[in-house]
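These notes concern the structure reproduced below.
With one protein chain removed, the remaining protein chains of the complex are shown where they sit.
Entry: subunit A
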Amino acid sequence: METFGDPAVWLPWTFAALMGLSILIYVILDGFDLGVGLLMPLADDAEKDLLVASIGPFWDANETWLVLAIGLLLVAFPPAHGIILTALYFPVFVMLVGLILRGVSFEFRAKAPIAQKPRWNLAFFLGSLLAAMSQGFMLGMYVMGLTWTVSHVAFALLTAVFLTVGYSFIGAAWLIAKTGGDLQARAVGWARGGIWGLIFGIGGISLATPFVSPRIFDKWFSLPEFFYLSPMPLLSLALVGYLWWQIRHLPRPDDRRAWGPFAAAMALFTLAFGGMAYSFYPYVVPEQITIYDAAAAPESLSIILIGTLFVLPAILGYTALSYYIFRGKATELRYD
């Protein structure tokens, strides 16, 4: 291990990177299925079944990335885990209630007596809404350094709304790719509304983050870093422009470029996430605790890392297999 330098340096770095990757994958994957849940009230009864069918085989595995992300925070940075989660005690509770409602509604809406179906559809929507709102709220609070002041809470409430609308966009982008006909055309319409969430959400956080601390400001606006980093915001703008143009012209004949909005939305989420990671590095609790201070013992991290190197490629592999098996336009879910 000596060849890699000091394990107390590269191990925390590696785990921060793994955790970041898990959070990013979670935000994209559960982002789209939470987004589909948010769109439920806009769909009619037959469409609702198709909405659920488009995410049915995937949602459970998507949510597992959240467990991995929180698990990595827990195992690699135990003190940070405690500080962050106790600071966010109430929004975490709201998110969990949302995830519980949503997860069980998937099953109950299909299995309970038909008369109860509207109730479980509502629970499915409300669960998605609570989960998305609380995640946006926590994102805002995290950016603001996890302190509960009126202005921070106000900012977090704004990010809660924007992330929720942003999720509905990526949800609509998923539906554009996975459905056809009238529903696809309506999903394009939903995406036209949802794109504002992306614009205001990513824009707002990008503008606010540098002013949270002089350290972050200097990371972005000192020379020559400013020039090296400029492709990031420029590429983001280009992606927003592409999305804007796409959703004016979809759906096209032969279903061409139906995957375009989803792919561009993934790229945009990735860029925005990369920007945040750059801002906050090396802190895991913003401006308080670095990943190096919070890291668990090297021998414990090593034993997790060895397993991760074998298991993570396998997870990615069979996740891809599942998306391949359920490729094509969504159809009715059947157990037989």
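Here is the rule we go by: a contact is a pair of C-beta atoms (placed from the backbone, for glycine too) under 8 Å apart; a residue touches a chain by one contact, two chains touch by 3 or more; residues count from 1.
Just so it is clear, contacts and distances are computed from a predicted model.
S.K.: Looking at what's absent rather than what's present, what does UniProt name the missing chain, "ATP-binding cassette domain-containing protein", "Cytochrome ubiquinol oxidase subunit I", "Metallophosphoesterase" or "Phenylalanine--tRNA ligase beta subunit"?
M.R.: "Cytochrome ubiquinol oxidase subunit I"
S.K.: Using the touch rule from the top, list residues of subunit A that touch the missing partner.
M.R.: 56-58, 60-61, 63-64, 66-68, 70-76, 78-79, 81-86, 88-90, 92-93, 96-97, 99-104, 106-108, 111-113, 296-297, 299-300, 303-304, 307-308, 311-312, 315, 318-319, 321-322, 325-336
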